[in-house]
Structure formats: C-alpha cells, structure tokens
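Complex shown without one protein chain; remaining protein chains in place.
This part shows chain A:
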Amino acid sequence: MNKKYALFTYILLFLPYSFLCLLIVTHSAQAKEHEIRYRLKWLFNTSVAGDIYANKAGYFAAQGLQVNIKEGSPEKNAINELELGRAEFGVASADQVIRALDKGARLVVLAQIFQVNPMQWIYRDDQPEIKTLNDLQGKTIGITFGGNDETIMRTLLTKAGIKEKEVKLSGVRFDFMPFFRRQVEVWPVYRNSQGVILQDKLTKEGEAVRFFNPAEFGVNFVANSIITSEEMLKEQPQVVEKFLTALLQGWEAAMNQENETKVLAAVKALDKNTDARIMQKQLASTRGLVLAEAEAKKIGAIDMPAWQQTEAIMLQAGQIKRAVQVEKYLQVR
C-alpha cells in the first residue's frame, strides 16, 4: 500500500513537470509557416522606429518575408528565444551577446543599429560641466546595479583612477524622483527615450540639461545589435540576407527626415501612450545615434573595435570568464 502511495505521489510530482516540458517543446515548434519571428529587446517605441517601419512600409514584404515583430523585456530575452526556436531573429545588447557567447550560445551578430550607445547620463546645466572624467569626483551618480550602465560607469571611474569612495554610486529604478529632487546629480538614461522625456520635463521647469556620453571619454560600449542563430545563418542564408536587407532599408528610410510623418504614424500605431511631440524629439535623437559617422559607415555597420573594447571591459570586470573573441561572431558586411 505504501509503495503504491509513494508511486502515486511521484507521478503527481512529475506530472506537472512532464506537462510543462511537453508544452515548451511543442510551443517552440509552433510558428506559422513562412513567418519570421523577430524579438526586440524592449517595448515598441521610437528607438525601434526602423524595425517598425521596415514592416509597415513593406520592406519585408518586398523581400517575400512575413515578419512578426515582438516586443521584448528583461524576461523576454531574444537570445533565449533563438535557442528555444521561438524566434529567428532578435535584438540583443552587446553585453548580452558576449555573455551568451561566454556560455556557449551559438549566435551571430548581423548588424549594429546604434553607432553611438544611447546609454548616457543626464545632469543639470547649473552643475559644473563634466569636461574630463576627473569631474565625476565627488558626484552622486545613478547606476542600475547589475545593468550595463554600471559596467560602463565603473570602467570610466577606473580609467580616471577615481576610487569608489570618491563618488557616491546610487542605485536607480524606473522612478526619476531622486534626480528631480537633486538627490542624484548624474542620472543614467537612454538618450533617445528617457533622456528626451526628462529634458522636456526639466525644460518646462526652466532648467537646462547636459548629457554625459561615455564614448566621448573613450569608452565605446556597444548597444543593441541584430542577431540570429548560427544554425539559421548556415541553413537559411538567403532568408538571413533578405531579412537583413529589408531591415536595413527600413532603418535607412525611417532615419530619412522626409519620411518623418509616416514613421511617427507607424510608431504611434504601436506606442499609443507616448505624446506625439515627445516622439518627434525621440526620433530626432535616435537619428543622431544611428546616423553618427554615417559618412564613413553604412546604417547597421558593425564597429569592430568597439565590440572588442566591450569584450575587454567585460573581461576586466569579471563579467565573462574567458575571452570569447567576439570578432569571430560578427558578420561584417
């Protein structure tokens, strides 16, 4: 009787897990025929204007592709989705890519949309301007503990020879109150999204702001990139080529000022909560980050030295255990 009871208990315990595994396996295989799934890193907003516009303006369709663009979040990670077979393409930040390579993920980087990392810091105009890294000394600096802004800031401080006790690092969240109340002087933002919103709010209060861009101080930490799996590149190179061509055409068109109205309308259809005026400013800011150094590079160009620097920074910070030689995984066109 006891044995029967024990067996019944084990079955009860294992059943939900078996069911879950079955769900995951079957869900991974589910996809509409010919549909390409593209997982973004974050929610629909102006920073992904090119992705949205590539779909809306028919660039994917022109290549014979039906693309389902999906929003992302910290939990909806594109790298996981690629491995689990739930997406064919995705957007991941350079640190995510390098971490994944360190842990044996088989993926490749196809393009780098932002030539300048939008991850920057905002501070008020009435504060002394940060002209050299030493000007950070004594400041209360916001960082997201565990986020890539923490890595960037720590690299900057090390570069300047500033010890941690010589600044005050303050953990930040989604709430800007500590910055508004001046409890934190230098606040991390995505320049083309939160940066625009904060600048707008403070301008209304009669306060001007400045941005502190790490790249201007020699720290080029790469931001988001377009990725796919090694398997996809090997087995369906034509689909990869078509997808990338359409995506980059979409970005090029979206960054063209002549198309601004149409691009904003496409983004607005998916991001209903953002004010149209703010969106316009965000698009202008995004343009500056994507088209930087455009004379020398094409949209989506992979900045190899920046990737190598990003890897070196992460290795030095102990975020990866070995050198992954990221250049081997970059599909430079």
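By our rule, a residue touches a chain if its C-beta (ideal position, glycine included) is under 8 Å from a C-beta of that chain, and two chains touch if they have at least 3 such contacts; residues count from 1.
One rule holds in what follows: contacts and distances are computed from a predicted model.
Name of the non-displayed chain as stated in its UniProt record, restricted to "Membrane protein", "ABC transporter ATP-binding protein", "Ring-1,2-phenylacetyl-CoA epoxidase subunit PaaD" or "NitT/TauT family transport system permease protein": "NitT/TauT family transport system permease protein". Interface note: of A:Ile52, A:Ile79, A:Met119 or A:Val326, the residue touching the hidden chain in the full complex is A:Ile79.
Checked against the full complex, the candidates A:Lys70, A:Arg99, A:Arg124 or A:Arg210 give a single residue touching the omitted chain, namely A:Arg99. With the whole complex as reference, residues 13-14, 17-18, 20-21, 24-25, 28, 74-75, 77, 79-80, 83-85, 96, 99-100, 102-106, 144-147, 171, 173-175, 177, 319 of chain A touch the missing chain.
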